[in-house]
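Heads up, the thing below is written out as C-alpha cells.
All protein chains but one are shown in place.
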Amino acid sequence: MTSIGVLNVVVYFVVILLVTKPLGVFMTKLFAGERTFLHPLLRPLEKLTYRLCRIRETSEQRWTQYTASLIAFSLMSFLFAYLIQRLQGFLPLNPMHFGTAKAPAGATAMTPDLAFNTAVSFVTNTNWQNYGGETTLSYFVQMTALTVQNFVSAAAGVAVSIALIRGFARKQANNIGNFWVDLVRATLYIFLPLSLLGALFLCSQGAIQNFRKYATVTTMEGATQTIAQGPVASQEAIKMVGTNGGGFFNTNSAHPFENPTPLSNFVQIFMIFAIPAGLTYTFGMMVADKRQGWALFAAMSVLFLAGVLVCYPAEQAGNPLLAKLGLETRATNLQSGGNMEGKEVRFGIPTSALFAVITTDASCGAVNSMHDSYTPIGGLVPLFNIQLGEVVFGGVGAGIKGMLLFAILAVFIAGLMVGRTPEYIGKKIEQKEVKMAMLALILMAANILVFTGVSSVAKFAQNGYWNSPGPATANVNNNGPHGFSEILYAYTSTNGNNGSAFAGLNGNTPWYNLSLGLATLIGRFLFIIPMLAVAGSLAAKKKLPVTSGTLPTHGALFVGLLIGTVIIVGALTYFPALSLGPIVEHFLMRQGKLFSMAFFSIWS
Amino acid sequence: MRYQIGPAFRVTLLMTVLTGLIYPGIVTGLCQLIFPRRANGSFLELNGKIVGSALIGQNFSKRIYFHPRPSAAGNDGYDARASNASNYGPTNQKLIDRVKADIEKFRNENPAYHGPIPADLVTTSASGLDPDLSPASALAQAPRVAEARRATLDQVKQLISVHTRGRQLGFLGEPRVNVLALNLELDRQFPVR
Partner (left out) sequence: MATFAAPPVLDETTLLPKKLAHSRPLFDPPIVRRAVRESLVKLNPATLAKNPVMFVVEVGAALTTIFLVRDIFIHASGTGFYLQIALWLWFTVLFANFAEAMAEARGKAQADTLRKTKTDSMARRIAPGGAIEVVPASKLRAQDVVICQVGDIIPGDGEVIEGIATVDESVITGESAPVIRESGGDRSAVTGGTKVLSDQIKIRITSNPGETFLDRMIALVEGAERQKTPNEIALNILIAGLTLIFLLAVVTLQPFSGYAVSSAGSGEIPSVAVLVSLLVCLIPTTIGGLLSAIGIAGMDRVIQHNVLAMSGKAVEAAGDVNTLLLDKTGTITLGNRQAVEFAPVDGVSGPELADAAQLASLADETPEGRSIVVLAKQAYNLRGREVADHEAHFIPFSAYTRMSGVDLNGRRLRKGATDVIVQFVIEKGGVIPPNFTEMSDRISRTGGTPLAVADGGRLLGIVHLKDIVKGGMHERLEHLRAMGIRSVMITGDNPLTAAAIANEAGVDDFLAQATPKDKMEYIKKEQAQGRLVAMTGDGTNDAPALAQADVGVAMNTGTMAAKEAGNMVDLDSNPTKLIEIVAIGKQLLITRGALTTFSIANDVAKYFAIIPAMFMATYPALNALNIMRLHSPQSAVLAAVIFNALIIIALVPLALRGVKYKPESAARMLRRNLLIYGIGGIIAPFPGIWLIDRLLGMLHLA
C-alpha cells in the first residue's frame, strides 16, 4: 500500500463521516413530513404528484398494506420496463435502430428471457446486466425503463428502510407509514436533486450527455472507430446515488464516458455511501437516541475499512504468476504496480480496490475495474461483502435493513447473556422477530447456495434452447476454482441485489437469465417482506425504559458484538463454498497452478 | 391488493415521465449549454478532422506511435461500440500466455528498454478503451519512438513529461499519459517525413 493510496481511503472516509449528520437530519425531517430547505421548490411538485396519482398524503398503512403497495408498484414497474424493452424497435430515440432489422452487426437481441432478467434486475435495484448497454438498448429504453427504475427502486428501498425504522421508533402503533408518500418524497427530495447536481458534475469531467447516433471516426492510423454515444451523465448520476449500479455501457464505471477522471470516480463512490451513511443517523434520530445510529455507523465503518485493508494489499501485491514473467508489481512514482489486469490506468490500484469494496459493501454493483480479474483474495472481499448481506452502509435502504437484522440476531443471542429477554432500542426481541430474521437469513442462504449448486452440475443440451453452450458450467470464462467463483458470484450478486459480476460468466442464456432473475426476485422480496413484518410487529410493541440492566447497544462492546455476528454468521454459511472458490485458488496461485483445458463433468 | 393497482399504475406512469423524460431532458439541455464539447464526447481534431475522443483509447501499432495497453473490447480490441474486458482470472492459462506473448513482442519492439515491464503495459484495461498509459509505460517506449521519429530521446521524454497528468487534486488516482494526445503532439512536433 502506498501512502497516497491510504490517503485516498482516509479522505474518502472523512468526507462520508462529514455528510452523515446533515443528510441524516434532512431525511429524518423529510420522512416525518417536516419542512426542509427544498420544500419551497419541490413541495408544489410533491402535492401535484399526490393529486395526479390520487394518493392521500395523511393516511398511513399497516405493514401488510405497506407491503402490498410495494409489491403492486414493483409489479407495475416490471411490466413497464419489460414492455418498453421488448418494444424498443417501435419507440423513438433509437438512432442505432436496436430491436429492428437495421440494428448494427453484433447487436444483442432483446429476447423475452433477457428482457425479463433486465426488468427484474432494475426493478429490484439489482442492475445485473446480461447485456452490453451500447450494443443492446436504445436511448429511450435506457431513459424510460432503466433510469426510471434507478430512481424508483432506490426510493422504494429507502421507503422500506424508513418503515422499518418507524417500527423501532413507534410505540404501540398499528401503522408504519404510507408507502406511496415515502416513495414520492424519496424520489423528489433526495434522488432528483442529488442526481441533477451529480449529472452536471460528471459531465463537467467528461461524461457525455447527448442523443446523437454513434460517432464514426478515422483514427490516426487510419482505422475506423465507432464511438458509442448517449444520455450517459443523467443515468450515471442516479445509478450511483441510487446504488443501482447498472451501467449505460457494458463496462460500467470503468468506461471513460461514464467515469472519465479520478475526481469523477471519487464523486461516484461518494454518491454510493452518502445516503446509506446518512440513514444510520436518521435511524438514531428517529429512535430518539443518536448513539444507536452512530453505533451502526461504527460497525459499518470497521467492516468497510477491514475490507479495504484486505482487498487493497492483495491487489497491490499483484499476481505472482505475472511477476514471474517480469512484470513490475511494486508501485513506483511512474506506474501503479500491482494487478492491473482489468483495471484502468487513471484509477490505479488503490481507487480500484476502494471502489470494489464500496460497491459491494453497498448493494451498488457499479464497477470501475473487473472483479473477475482480481487476485483470489482481492476478489474474495467483494464476494464476501455481498454474502454478508451488504450491510456495510449498504445500498440505499438495503444496508440498514440488513444491519438491523443482524442487530436483532446479535441482541437475541448475546442479549440472553445479561439475563433478560433480549431487547433492542427498547423493543423486546421475541419469537416473531427471531422467526422473521431467521426466515430472511435462511432464504438468502438457500437462494445463493442452491442456485449455485444446481448451476455447478446442471446439464443442458449443447446448442439447445436453455443453455446453448451446453452444461451450465460451460458458460464460465475461466476454468478451475475461478470458474466456480464466477457462478457463485453471479447468484451471490443477484441474491444481494448487487449487480456487480465476475463478468466472465456468459449469463445471456435462458437458463441464466431466468435463474438469475428468480434469484434476484427472491433476494429482494423474500428479504423485504420478513423485515416489514418485523417492522409491523415492533411498532405494535411497548417501548421499554432503559435501565442498567438493559443491554447497552451503543458502546464499543455492542459494535464488536455486531461485527462478530455479521462475520461469523456469514463465514459459517459460506466458508465451504468460498473454500472451493477464491480460497483454494489463492493457494493454487501461489503454487503456480494454471487452468486451461475445458474439463468434462464426472456427472455425465 | 386490488386497491393497490390503481396508484401503482399512476405512480409508475408519472415517474416514467418525470425521471425518464423530463429529468434527462433537463440534464441534456444544461450539459449541452454548459459543457458542449464534453457532453458530445471530447473529440480531438487533427487538421480539422476528428481523429477520435480524448477519453477513448484507440489502437496504435506503428513504431512511430506510442502503443496503448492491450484491449479486449470487441473482436479486435478498441471497439468503442462494445467496451469489454478480458475477465481472465489470475490462474487462467490464457492470461499467462497472452501476457507472455505481449512481453515478448514488447521486448522485440523495444530492444533498448531493459527495465521491468510496468504493470499496466501488458495487461488489458477494464473498459478495453483505456485512453491512458502510466508514465513508466510511455517512457519504456520512448527510445523506440525517438528512433522512429528521428528525435532525440530527451525530446520525446520531454514531450511525455509535458503530457503527464499528475494525480487530480494531488492525491486522486494515478499519474497518466493520454496516448492519443501524446501521439497527436508527436505528429505535430516531429512529423514523419
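In order of appearance the chains are A and B, and numbering begins at 1 in each one.
Note that a contact is a pair of C-beta atoms (placed from the backbone, for glycine too) under 8 Å apart; a residue touches a chain by one contact, two chains touch by 3 or more.
Only a predicted model underlies this, so the values are computations on that prediction, with no experimental measurement involved.
Of the chains displayed, those contacted by the omitted chain across the entire assembly are A. Interface note for the absent chain: among A:K29, A:R43, A:R330 or A:K593, the touching residue is A:K593.
Touching the chain that is not shown, out of A:R86, A:R166, A:K401 or A:K543: A:K543 (per the contact rule at the top). Touching the missing chain, out of A:V19, A:M438 or A:L594, is residue A:M438. Although one chain is not displayed, chain A still touches it through residues 409, 412-421, 426, 429-431, 434-435, 438-439, 441-442, 445-446, 449-450, 452-454, 456-457, 473, 479-481, 483-484, 542-545, 547-552, 555, 557, 561, 564, 568, 571-577, 579-580, 583-584, 587-588, 590-591, 593, 595, 599-603.
In this section, only the chains that are shown with their structure count from here on.
One inter-chain figure worth recording: chain A and chain B are separated by 27 Å, centre to centre, where each centre is the mean of the chain's CA atoms.
The residues of chain B lying in touch with chain A in their complex are 1, 4-16, 18-21, 23-24, 26-28, 30-32, 34-35, 38-43, 46, 49-62, 65, 69, 73-74, 78-96, 99-100, 103, 116-120, 122-137, 139, 167-169, 171-176, 180, 183-184, 187.
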